[in-house]
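The structure appears right after this line, and notes come after that.
Complex shown without one protein chain; remaining protein chains in place.
Chains here go by letter, A, B and C, matching the order in which they are written, and residues are numbered from 1 within each.
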Amino acid sequence: MINVRIWNENIHDKEERIKAHYPQGIHGALAGIFSDCENVRVTVGLLDDEDQGLSEEALADTDVLIWWGHHAHDKVTDENVSRVIRHIHGGMGFIPLHSAHHSKVFRALCGTSCNLRWRHGDRERLWVCDPHHMIARGLPDHFEIPAEEMYGEPFDIPSPDETVFIGWFSGGEAFRSGVTFHRGGRIFYFQPGHEEYPVYLNENIRKVIRNAVYWAAPCEREHRCIECINAAAPEGEKA
Amino acid sequence: MINVRIWNENIHDKEERIKAHYPQGIHGALAGIFSDCENVRVTVGLLDDEDQGLSEEALADTDVLIWWGHHAHDKVTDENVSRVIRHIHGGMGFIPLHSAHHSKVFRALCGTSCNLRWRHGDRERLWVCDPHHMIARGLPDHFEIPAEEMYGEPFDIPSPDETVFIGWFSGGEAFRSGVTFHRGGRIFYFQPGHEEYPVYLNENIRKVIRNAVYWAAPCEREHRCIECINAAAPEGEKA
Amino acid sequence: MINVRIWNENIHDKEERIKAHYPQGIHGALAGIFSDCENVRVTVGLLDDEDQGLSEEALADTDVLIWWGHHAHDKVTDENVSRVIRHIHGGMGFIPLHSAHHSKVFRALCGTSCNLRWRHGDRERLWVCDPHHMIARGLPDHFEIPAEEMYGEPFDIPSPDETVFIGWFSGGEAFRSGVTFHRGGRIFYFQPGHEEYPVYLNENIRKVIRNAVYWAAPCEREHRCIECINAAAPEGEKA
Partner (left out) sequence: MINVRIWNENIHDKEERIKAHYPQGIHGALAGIFSDCENVRVTVGLLDDEDQGLSEEALADTDVLIWWGHHAHDKVTDENVSRVIRHIHGGMGFIPLHSAHHSKVFRALCGTSCNLRWRHGDRERLWVCDPHHMIARGLPDHFEIPAEEMYGEPFDIPSPDETVFIGWFSGGEAFRSGVTFHRGGRIFYFQPGHEEYPVYLNENIRKVIRNAVYWAAPCEREHRCIECINAAAPEGEKA
C-alpha cells in the first residue's frame, strides 16, 4: 500500500472559471488519478487545514507527497516547510507540480532559485527523453497539451539526475519539463498543470503522475534521516 | 597554446552546393573560428590523409579534437578509433559536431546507440540552459539557426554531466543540443551543423565552438591513461 | 515474476580450492540467493554452453543479467557481446560483479577502461553511502568481508549516477564499490566477490545482490531500443 498525500494551496480552485473544469479542486482532480489503484491510499491536505495540512502525524504516514501551490508559497510557515523537508530527507517521495517550482520546499531542496521564463497562453508538446524510465511507462513518444502556460529555459536548477521529459512550446521555447533529483527521498518535478486549463484531466498527464508515485515511493515505511554521529572506530580497528 | 585538431571526413565538401558556402570545406570554416586566437594552433586531419589523419604523432600533439563526420563513419578503421579513444581517455578534449553523434568514437564513449529522430529542412532556436557555463560565455539567452536539420528526442545518450543548450525546432521537436560528458578528457557534443546550410559561419555558433575548445583543453600536455595496477599496500600499511 | 539470468565463465569454479566453498560453482552460489524469492525465476548461462549461454532466446526472456567473469573476458565473442548490449539498451538490467569490471560488456557500456588498482589478500569494510537506496535496503550502516581482493582508486569509470557503497580496505585503499549507471537498462556494478573467498555466501552481500535485482528489473517485459527515425513533423505542425 502506498500512502499518497496531495497538498494544494486551494486558492485558484475557488474561482468559477477553475471550478468549471476542476469542480472538486485541483486536489480532487489529482486524487481521481488513483481511484482505480487498489494499492494506493490518498489523503488531501490544504493550506487552510489545521497545521496547513502538513502535521507531523500526516507526514509520518505519507509515502509520496504531491504538491500544488502558486499564489501562497510564502504563506506556508517555515516550520511546516522544515517538517516537510525533514520527511523528504528521511525518504518520503516528493512530486512538485507546475508552479510548485517556486515553492519554498522545492527551492530549498534544489539549492537554486528555480527561476524560469514564463508566458500565459501557449500550446505544449511533451517529448519522452528516457522511454525506459518508470515514469514514462505506457506513454507514446510524445503527446500534446492543447493549452498550457509556457515555462522556458533557462530553468535555474542543479543538473538533474535524469531528464525524463522535454517540453516544446508553440511560441518558440523549450523546457526540461520532467526532471528527477534525490535528497534522501526521490523527487520528480513535473511542469504541466496551469490552473486555467484542465491539464490534470489529460490521460497522459494522469499516467505520468501515477507512474511517478510508484517510482517515488520509498522502500521503507519509516522516514529516517542521516544523523551526525560521533562514532567510535568499528570493532577491531584502532585509529 | 592550445593545439586544436579539426578532423573532417571531407565528402560532402566536394559537392558544388556545399562549396557554395564552404569553399574551403567544413574543416576550413571551422579552422577560421580560431584565426584571431593567438593561443590556439590549428591542424587539420582528413579521412583521405595518411593514417586517415589520425596518426599517433598527430594525436599526441592534440589538446582538443573537433570531429565532423556523416557518410563515412564506418570507413574510419577500428585501429584509428581505438587510438582516438585512448587519447581521450588520457585527457584529450573531444568535440563531436552534428552527425558525429553516430561516429564510432562518440558512440563508444557514450556506451549507447546515440540514436535520435531527424528530418531535413527545419529551423532551430538554441536556448542557453546554463548561462554560467564557460561554453555559453558571451551568448544571448537564445539565438536562431534559420535553416538546420531537425534532431529530436529521444536522444539515446547517458544522462549528460551538463545540459548547456536545448534546441527548439519549428516543426515541433526539441533536443538536448549541447551536452557535456567526461571520459578522462572532456567531451562536448554540439548538434548544429548540417552540411547543406552555412551553420558554421553563424557568429554565435562560432562562439560556442571557440568557447568549447577553451573548456575542453586538458591541464596537462601529455595524455596519460589510468592503468590497471597490481599495487603494493601504501608504505606503512599492511593488509 | 522477474527472470534473472546468471552468467558465469565457470573456469575458477573447477578448481578444488574454489569448489571447497562453491561446490555448485559461483553461479550456484548466486542462484541460491533467490531460492526463497517466489517472484524470481533463475536461469544459468555458462561460457561453455551453446551460444556461450547468451542466445537471443535466452536474453529476450531475461529481465536482469548477473555477470561473473575474470580469465575469459576475451573469449566471449563480439557477436555475443553486441547482443547483450543491445538487450541492455532495450531495457534489460545488468549486474556485473567483481572482476566483471573488465568484461567487454561493462567496458563498452561505460566508454572507459574501467581500470583500477588491485592486490590479493586484504580485508574490506563496505560503507553504505546512500541508506535510502533500494539496493541498500535492510543493511547495517557498514559490514565486513573478512577476506577479499583489494580494488582501489582511481577507478576509471564515468561519474556514476549514484554511489551506493564505498569500500575501505585494511591495506590502505578505498574504492567506489557499488555504483549505478543507466544505458537504457539499469546497471549496478558491485565490487565484492573474489573467487578465492566465500564472499557470495555472506548474508549482507546476498542481500545487496537480491535488492539489486529488484532495483534493476525493467518495467516492460519486452526490450525495445531507441531507433534512429527519419520522422515527419508531428500532426498539425509544419517545419
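Everything that follows uses one rule, which is that a residue touches a chain if its C-beta (ideal position, glycine included) is under 8 Å from a C-beta of that chain, and two chains touch if they have at least 3 such contacts.
Keep in mind the model is a prediction, meaning the values are calculated, not measured.
Residue A:R123 is the one among A:H21, A:R123, A:R137 or A:R206 that touches the chain not shown. Note that of A:A20, A:L201 or A:I226, the residue touching the chain absent from this view is A:I226.
Considering the whole complex, the residue from A:H12, A:H182 or A:H223 that touches the absent chain is A:H182.
The chain that is not drawn here is touched, among residues C:W118, C:W168, C:F188 or C:W215, by C:W168. Residue positions on subunit B in contact with the hidden chain: 91, 125, 131-132, 134, 137, 142, 144, 161-162, 182, 184-185, 218-220, 224, 226, 234, in rising order. Where subunit A meets the missing chain, the touching residues are 89, 102, 108-113, 115-119, 121-123, 150, 152, 154, 156, 158-159, 161, 169-173, 181-184, 225-234, 236-239. Contact residues of subunit C toward the unshown chain are 125, 127-131, 141, 152-155, 159-163, 166-169, 172-176.
Definition applied: only the chains that are shown with their structure count from here on.
Looking at contacts between chains, the pair that accounts for the most C-beta pairs is B-C.
For the pair subunit A and subunit B, the distance between C-alpha centroids works out to 36 Å.
Multi-chain contact residues, meaning those touching two or more other chains, occur in subunit C at positions 161, 182, 184, 226, 234.
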